[in-house]
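Left out: one protein chain. Kept in place: all the others.
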Amino acid sequence: MTETGYNFAYLDEATKRMIRRAILKAVAIPGHQVPFGGREMPLPYGWGTGGIQVTASLIGRDDVLKVIDQGADDTTNAVSIRRFFARVAGVATTERTAAATIIQTRHRIPETPLREGQILVYQVPMPEPLFRLEPRVAETRRLHALADYGLMQVKLYEDIARLGHVGLSYNYPVMVNHRYLMSPSPIPAFDNPKMHRMPALQVFGAGREKRIYAVPPYTAVHSLDFEDHPFRPIRADARCALCGSDASYLDEVVTDDAGGRLFVCSDTDYCGERQARQRRGEAA
Amino acid sequence: MTLSPGFADPVAEAQQSFRAILAALSRPGRVQSLGAGLRPPAPLLPAAAAVLLTLADADTPLWHDAGAAADAWLRFHCGSPAAGRPGEARLVLACGAPPPLSELDAGSDEAPEDSATLLVQVAGLAEGSGWRLTGPGIAQEHRLLVEGLPSWFPAAWEAQRRGFPRGVDVLLCAGTRIAALPRGIALGQG
């Protein structure tokens, strides 16, 4: 049952049409930020309103929705957004990456590789990759038009000169299809390589900044780097305490006040599936 | 005169049509189906009609060559303002020969999303032969055979590609089938 008094998926049809047109243009110009008439949503700006508007414009009764925050399905904001769609769209939800047709995420890309036909919707706080270097929106639009990304190259070069390597560990900027500099949203740099030639469609929604952008399937996405300082994803050098994975992205959990800590998978579905397989005696 | 209906279930069918259009643009050259239940007035065919029911409204000036009956149908169901020239339209529907790409709004370098989307009703669409499409959305290459496009189209398309990110996106519609050519796609000859 959907909540009475609101249209299917909350947004009215005219708003959905406007967002759908923006999504189509975003897909046609990979990595380019398309302004859209973002609406006030019943959740606060910065809490996923862009992703929610994108998902609301995509979702249909046959979809199966997964929502994650920090890689986990049971974080409070993921629960809140999943409940919102169950309430206003009555769609099926899942925690299984493989079973989902639409996955809305904040800060992670699932460990399980996505496949053709799936859509990954990112919640984006700041769509502009250059904003720390140039806060003026009108100026960054000009820089994108000229594909002038010298500011970012200089910043990365200065990091290397000062620190020996690039100082960014998340929200690490990428070039999409060799043309547009794009913010991957605040995912850890560890996740960046998953964006490259991903079989699933990736759509990014920034509600407060009112921008939508996209990466079509099988599109080149390169993390910015230099020949002598290649991009390196960062991951804690440890195994998951629950499933033993040495390849997944890990959360560090402080266990006491004497320096004790352990590491567990950030992706709760990936970790749970591995543990289930281990219990069944299958090779993990 | 009575108008044939639009979508029987406007919310659900607009969503399904949108996903078909999105799939077409995300996977250029792959053929999708939509609009099966529609009976728009000739020469308008179901796929193009479904695209317009899904995307057109008062915010999208529309130019078309589909004649009076289709015009009345589109006005009633979409309510788009009529564009005086193709170059002033956000959505352009060509049932006959499409207007030259260079006359349509290609957007600007700062706002390439302001460009027109061109719907062309063609005689046929088939995967597996024809053009060798490459670009975003395509793992290796997609082959697409289009029947009924004017012979100038490939050269005009290549000319437009040189202006990227400016450019018109094209939706090819045949009956209830649709395939898309987003502006960044290269049309290798078969």
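The first chain written gets the first letter, and so on, giving A and B; residue counts start at 1 in each chain.
The rule is short, and it goes like this: a contact is a pair of C-beta atoms (placed from the backbone, for glycine too) under 8 Å apart; a residue touches a chain by one contact, two chains touch by 3 or more.
By definition in this document, contacts and distances are computed from a predicted model.
Undergrad: What does the UniProt entry say the missing chain is called, choosing from "Diguanylate cyclase", "Carbon-phosphorus lyase complex subunit PhnI", "Amino-acid ABC transporter ATP-binding protein y4tH" or "Thiosulfate oxidation carrier protein SoxY"?
TA: Matching the unshown chain against "Diguanylate cyclase", "Carbon-phosphorus lyase complex subunit PhnI", "Amino-acid ABC transporter ATP-binding protein y4tH" or "Thiosulfate oxidation carrier protein SoxY" yields "Carbon-phosphorus lyase complex subunit PhnI".
Undergrad: Any idea which chains on screen the missing one touches?
TA: Touch partners of the hidden chain, whole complex considered, are A.
Undergrad: Using the document's contact rule, name the residues of chain A that touch the chain not shown here.
TA: Residues touching the hidden chain, for chain A, are 6, 10, 12, 18, 35-42, 44-47, 49, 69-72, 74-80, 83, 106-108, 125, 135-138, 163-164, 167, 169-171, 186-190, 208, 210-211, 234-236, 249-255, 266.
By our rule, only the chains that are shown with their structure count from here on.
Undergrad: Take the average of all CA coordinates in chain A, do the same for chain B, and state the distance between these two points in whole angstrom.
TA: 30
Undergrad: In the complex formed with chain A, which residues of chain B make contact?
TA: It is residues 10-12, 14-16, 18-19, 21-22, 25-27, 54-55, 57, 59-60, 108-113, 115, 117, 136-139, 164-165, 169, 182-184 of chain B that touch chain A.
Undergrad: Which residues of chain A touch chain B in their complex?
TA: 7-8, 13-14, 16-18, 20-30, 32, 34-35, 57-61, 141-142, 144-146, 177, 179-180, 197, 199, 201, 215-219
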